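This is the structure I have questions about; it appears just below.
Complex shown without one protein chain; remaining protein chains in place.
For subunit A:
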Amino acid sequence: MAPRASCQTMCPAQELRNRESQNRLHCFEVVPGTESFRKPKGDPLRAVKEYSRPAAGKDVTKPSCLRPPDVLLKTVCYLIDEIAGSTSLHPWTEVYSFVFDRLRSVKQDMIIQRLSGKDCVAILEPTVRFHIYASYRLCGEPLRIYDPRINDTHLQEYLSWLFDCYKTGSGPYPNQEEFQTLGLLYNLGSSPAAQDILELPERLRQTPSLKLALAINRAFLEGNHVHLLRLVQKLDFLQACALHRHLVTCRRHLLLIYCHGYHSRNCRFPLDRLAQLLSLEPSLTAELCQVYGIEVNQHNQVLFSKSAFTEPEQGSLDCKLYHSIVSEKQRGLTVKSIIHGCT
């Protein structure tokens, strides 16, 4: 029998009292105006149950501390609308840490109650969107503040769980197309991810976004990055966020094969043309070439050469400079609408 859950607030009352008296409330959880008090007052409308590492002797199944599915969903919406989507809370790295931790606690409650099916999916979907958006938004932040590998580990777990729900549940799941697409783009080039898509029912595989994602995956595996970068133009913002971490790989591979393919003494490849192929401004293209040791002469011609190509030094490649292909898709979208999936 799964444990009962009776906590009707985002944070169990007992935990709120404990953390308040121990001065362990997050600044997002205190009554406004009391932040500078010696013991800030906890706001029950803003406090959210935190993630706690499982330990021997700790009883995590107390009903008064467990939040049922409807409260969990309300919690997730609060985290998206009032925290992640807030325009006044800064810096976003702090916002991310808070939401990351509180979502992890939501996941804990879900696991303890052995939630499955539609309840699970409703919570996992915005969670996945949050982590995918974050993987783009926090690109380039120092490691001690944001570690992309940790974000990745958790995102993969959420994706895996979500796909299991789709597979074993009775549905219908109207967003399945969206998430299978995001999953494939995030895990571009991965055989297991592609194989999972291939095993989906025909009607799903024939949807426009999955066909596009499969075409991008195919182009990636065939080494046809010119075609790939063209297809990327058709992605929407969140899809581009999912693919974002592979952009460096794609552009690197293109430069590498061109160094081999155009290797000759008289090579004079027009910079503008290369810029178009890489979906970058010409000035940025020249910078990127420099990072990889490829010479660009004063007539804006690229001198590809096998021996010139070198791997960039650690930290010399700032992805943020080169990911306008993603950022320009954001246009007027708010963070709130992105994570709720109303793009």
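We adopt the following convention: a contact is a pair of C-beta atoms (placed from the backbone, for glycine too) under 8 Å apart; a residue touches a chain by one contact, two chains touch by 3 or more; residues count from 1.
Everything below uses one rule, namely that contacts and distances are computed from a predicted model.
Per the UniProt record, the chain missing from the shown structure is "PCI domain-containing protein 2", taken from the list "MTMR6 protein", "Phospholipid-transporting ATPase", "Alpha-endosulfine" or "PCI domain-containing protein 2".
Only one of A:Glu35, A:Asp70, A:Asp147 or A:Glu222 touches the chain withheld from this view, namely A:Glu222. Only one of A:Lys41, A:Arg104 or A:Arg268 touches the chain withheld from this view, namely A:Arg268. Touching residues on subunit A toward the chain that is not drawn are 164, 167-168, 170, 191-192, 194-195, 198-199, 218, 221-227, 254, 256-258, 260-264, 266-270, 273, 277.
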